[in-house]
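Here the complex is missing a single protein chain, while all its other protein chains stay put.
Labels A, B and C are assigned to the chains in the order they are written; within every chain, residues are numbered from 1.
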């Protein structure tokens, strides 16, 4: 992922330094387990651990060795042997590169999931705070981008909260999917490695042993992980799209915070554009696009091939860094979002009361009108307001068929906003577990 | 989905008849709840239920009405009113089309998931049976499609079992994702509908109430559902690809069952082609391709738009019917798969013992050779066998450096197949919960 | 594709009847060529042609045979033999099923492309007509959905015209990609079939001979075809999205035509929703989603496998029928689109003249102000209008720094709309080849 969309915490997980450190941890934990079983001298395990813990792995040196051997794990092991000395001969016995690479990838994906969870927590906190702040800030609800019936801005945010709470649960499940270690040796038969080594290493790294692997950890796990990130990114897109709509000139109910020094359009200085939300829309497309190659990675040939590797070297960092950046940006955006209740009220009033049409329809049928007649009565008055403006209530009062069925006072009562919002507490209770 | 890949059980879920029946159930359950609350006369609810239960909804008639109204739910309600009579005026009060459509879609996706679970159960049973049958059928394990080390055909199937057991868990989670009902009225505020109605209908249909909806059930749920089907389809592709590889002329370790009347190539009558597995590969691509539009569906505008509808009308049936067909075909394929242990042994022997090279390498280092020297010794002999054929063991016995480190007897012991398969029981225990 | 999104013309191309008719044509043309070369008796070719031309192929009968043979081409040939009699033994000699299936698929894709071209022509004609109709209908141009500078509705449509003119050129190229016939026999070596037969059949069907095939026509051709449909669908989405934006309540500059009998929301009868455009948005997602599996189809194994087949049986009809429906719907939508110039003018005036800010900025720098000072002067006045409303011109006249640089009269001239639209003729000339 390019630096522009990269936060250092997530980038650190994918750095060569982190990777080599994790590789070392895996080898050292494996050696500990082998020593415990009696396969290698305890002293060798101790020496390797001690020297490796103190060492700073030299990325440039490892790269140099790799240029010759064309094999990254061998390059690392060669470098490690330079550091550790003769005891290095006990390292990696019975293991394959995949044991190291795949278990390391699990550690990285788990750590990435933890960071993303923290991002989601910040976003959820912001959504909850702003939802309560605007619990009773009335605004128009829109279907098909056409005014429908009143709602509140808090309800909109509560909806987003519920969606990202689901995202958090999905992310947890995705994390569990990939939280396995495999040290099963060539073609996964444990011929040259004791299964207890795998169990020890897994436990030490906070992972579970992979029940059965074929030298590689099965890639359906990773496909599920990236598909889940894709779904979460799609939820980011939904909220970003909502903000973009609400910020458009004709609506202007919210605005992204616009800092002092920031310049908008180079040509049109007055413009305040929802560029962060637009950026999130694009990032969502990018994260989502990693799901397809991750799914294509599942069907490796026989016990394994290496076609997944180039894909994962790219989408591993790209999807997690991109989503981390997006979630973090979205969290800040919600925290600082400028909300304009007056504009919301102004837009709500724009249709001259048409938003109450369904309620009138209901009242007319309840008063005994046939559904068809009631529909016709509402529609003829509604259409006049829609096309020529005016006040829906006034027109209804002047419609003989309507007033024959419902009194003026009852008609007026039908235009009460409170009617629409009486279940706000219930919705908040459902989402946040409390109505206040 | 085209008839060729459609099984009647899954097709039935998506038929117009099923859809209208579910719509009726939702309306009737809602009426029951309204009657209980006292919003409509209990008698009306009873009459609607009674007449609707007996009725056969006339798809052609509904289509005819829809051609005029251009609205499918209104068309259905009009037809329902024809059946029910005057009590029909109590139906659908305070509801929107989305309440009906989305809750119906949930019911259909849940039923589809249940069928897919049954497919997986059959496949899992077949994999388990065949895995135990071939638990000790030795074959070569391959990495990069190159012979690596021995494994058993049972282990291969155990691996597939573990993968589809994960698929089953994922499917269950996906089912839970979409198992919600929403009857929340326009823009989801429950202004015209009591939340208790939603609770009653959800319970009656085996669903949960959607905590907060915006007239529509949030589409991140459906995105997760289809993404999960995509991952499962990718696992189908993996197993199908394995079979295709094993059936190729030069390998011929397994064959798809070939029934008597069946004709292979029109031109080459002797050919037995793995056409079922190839077909599964294609179907996997199709199912997988529904994940992307499902993710694009998430970002509906404001409280809802209808852009998701055309997508779901197509991918709802396509993905579930396609995957049902694929899983069912794969189940039958595994049940009837022809397995050729002799061919497996023949292939295993093909490399003249090279598959034991790692074990020799390990023994040499354990005997005190440096890693580099051991690697060189193994490689020079291995390369000769690889390039000119011959017997690896014989060459090793003739290599001074090797025999200086390891005795002939020890060398011979290194070529024991049992060494590679000693953990088969442990793998089976991990996968099936028992070693026998 | 489901009937709801299927037009009969395109469906006919994919019907079993069409398919069998094309298969017959291929076999009959091949027989003609073989007769000409002297490989089969001319009389046989004549008899087959005569009887086949008259025959109506019995789809149910062919299906019945296929259920036994599990091979569609053999089933057809068996049925054809029933019709033709003993001369049938000359049919299909040296050919493989792929020769028939792939050449038939080419014919179908070419015919589909021709229909889509006709759809595009209708859409282009509508766009051109409406563009000229509204060439000078001023409206606000928006970047980031924020008012930017004036444009005209005709320019918007001209832009769409240019985009669909590109779509037409791309479609033509995609048509040429797949317009090849292959009758090259097993593994494509022409061992059993004379290359002249391929040349004859290709010419007779309006195709080119595939220069080299491997029993199958290479699937990169088809991938390019479906990818192109995906790009065209994305252009459909762009125009549909524009209409959806312009129809939203707060904008209301255009509306989809709303026929008399049509019902909108079942709950809110006044609503006129851009449901056609939303539907197009969804269809675009569906068509686009066929590109990925088409690309995955390219890497068939060795000379061919059949994994592409299930994919193509579905996406062949789906993508072409879906896009045909979408383009046709979009054509009608543009033809009948309701355009509200008054609303456009009202929206244009909404920002109190801020849309002229860039021009003021330019004038100030041209009058000698530094870019930074000019930017600051424009922004302080613009921000006041943006936040509190008011008239931008009046504020500028009251700003000492501004009037020190530019006279009042010059300021007023900067607010002339004609300034923005002076190149409309040039744009139309570029797009339509003439300025009038």
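Please note the rule applied: a residue touches a chain if its C-beta (ideal position, glycine included) is under 8 Å from a C-beta of that chain, and two chains touch if they have at least 3 such contacts.
Given the structure is predicted, the values throughout are model-derived calculations rather than measurements.
Participant: Have a look at B:12, B:37 or B:145 and name the one touching the chain we're not showing.
Facilitator: B:145
Participant: From the listed residues C:121, C:136, C:220 or C:399, report the one that touches the chain absent from this view.
Facilitator: C:220
Participant: Of the residues C:15, C:370 or C:407, I need the one that contacts the missing chain.
Facilitator: Touching the chain that is not displayed is residue C:370.
Participant: Pick from B:21, B:46 or B:272: which residue touches the chain that isn't shown?
Facilitator: Checking the options B:21, B:46 or B:272, the one contacting the hidden chain is B:272.
Participant: Mind pulling the chain A residues that touch the left-out chain?
Facilitator: Within chain A, the residues touching the omitted chain are 1-2, 4-5, 68-71, 73-74, 77, 92, 95-97, 185-186, 192, 244, 259, 261-268, 273, 275, 278-279, 281-283, 285-286, 288-290, 292-293, 296-297, 301, 305-311, 313-315, 317-318, 322.
Participant: Applying the definition given at the start, please give the residues of chain B touching the unseen chain.
Facilitator: Its contact residues with the unshown chain are 140, 142-149, 244-245, 247-251, 265, 267-275, 278, 292, 296, 347, 350-351, 354-355, 357-358, 361, 375, 378-379, 382-383, 385-386.
Participant: Can you list, in ascending order, the chain C residues touching the missing chain?
Facilitator: Touch set of chain C with respect to the missing chain: 81, 88-89, 93-94, 141-145, 148-151, 155-156, 158-159, 162-163, 166-167, 170, 173, 177, 186-192, 195, 209, 211-215, 218, 220-221, 223-224, 227-228, 230-231, 233-235, 237-238, 240-242, 245, 281, 284, 288, 291-292, 295-296, 298-306, 358-359, 362, 365-366, 370-371, 419-424, 426-427, 430-431.
By our rule, only the chains that are shown with their structure count from here on.
Participant: Based only on mean CA positions, could you tell me how far chain A sits from chain C in angstrom?
Facilitator: Each chain reduced to its C-alpha mean, chain A and chain C end up 33 Å apart.
Participant: I'd like to verify one number: the distance from the centre of chain A to the centre of chain B, where each centre is the average of its C-alpha atoms, in whole angstrom.
Facilitator: 24
Participant: For chain B, write out the residues touching at least two other chains, lowest number first.
Facilitator: Touching at least two other chains: 186, 192, 281, 288, 292, 296, 301, 305-306.
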